[in-house]
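Let me give you the structure first, and then I'll get to my questions.
All protein chains but one are shown at their positions in the complex.
Moving on to chain A:
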């Protein structure tokens, strides 16, 4: 009788990378549904299209790299990248935009570094930044939201499925005047004459405390993040670090509610990609910091950078830039945030190299 020889542990938990990825995908669903409700089928089409592109490109690169295709496709990481990217891109973004963003994310953001687990940058954010810099017009064209027709009757709110498809995939689809609107962050950034109260009253884009529609989308992301926290897919450190730092920064530099106001903490927390970033982007373990303390620092760094760029930088939103910048800093954070090991009076930190 041949008995197997294996090293301990012989028992194995039933957690799998695939499970984690599927949970992340599932947690985006509230956000996806809310986005679809407010902005139409664009988001859904984006997600499906991006997923198909991601799987195809990933399979191609795996084939070129002579890696087992099925084994790596099944881990679900390419799908997560595609979904998060699709959520970050404006609904009804033209097909080539999504293609470029997703391909760049998979090929340059992940596979060329050695595949899953080897990428120093968040692939989705890398793809996003590439198209944001290259195609600013398309990237800032957010459609009008459901409910705008009550305020501005001549603007068509959401598109039907077929309209959406044709808008994305047909070359002539992009020219409807007055169809896209500035985002709330944009409005606050460019405003120089109205007080915040006047702004909220004058611009239909604002809702209760942030952007109309966006505030609900953010709440939906928060819900999904809470579920992931509950399932212990990731620890609370990075999201809390980011949200806490952002709230603190916006509190410190609020500047009241006059015309030079930078917006309230609540406005910043529920605008733009804050919640998506806090619960789905900075929690990416591969490109983030390792230890709990490191993740707290990493998240806080993202939060601070997001606010700095929003308030004083050249872009209305900044989650992608902030995340990429902190990705660069993550290895250093790791070296300086190792926890104290059992039996040692204090943690040994730093590079540990004399030269």
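Convention: a contact is a pair of C-beta atoms (placed from the backbone, for glycine too) under 8 Å apart; a residue touches a chain by one contact, two chains touch by 3 or more; residues count from 1.
Following the convention adopted for this analysis, contacts and distances are computed from a predicted model.
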{"item": "Identity of the absent chain, which is to be given by its UniProt protein name, from \"ATP-dependent Clp protease ATP-binding subunit clpX\", \"Putative membrane protein\", \"Ion-translocating oxidoreductase complex subunit C\" or \"ABC transporter permease\"", "value": "\"Ion-translocating oxidoreductase complex subunit C\""}
{"item": "Option touching the unshown chain, where A:116, A:168, A:269 or A:282 are the choices", "value": "A:116"}
{"item": "Touching residues on chain A - with respect to the absent chain", "value": "1, 3-13, 15-17, 19-20, 71, 75, 77, 115-118, 234-235, 285-286, 288, 290-292, 295, 334, 338-344, 348, 352-353"}
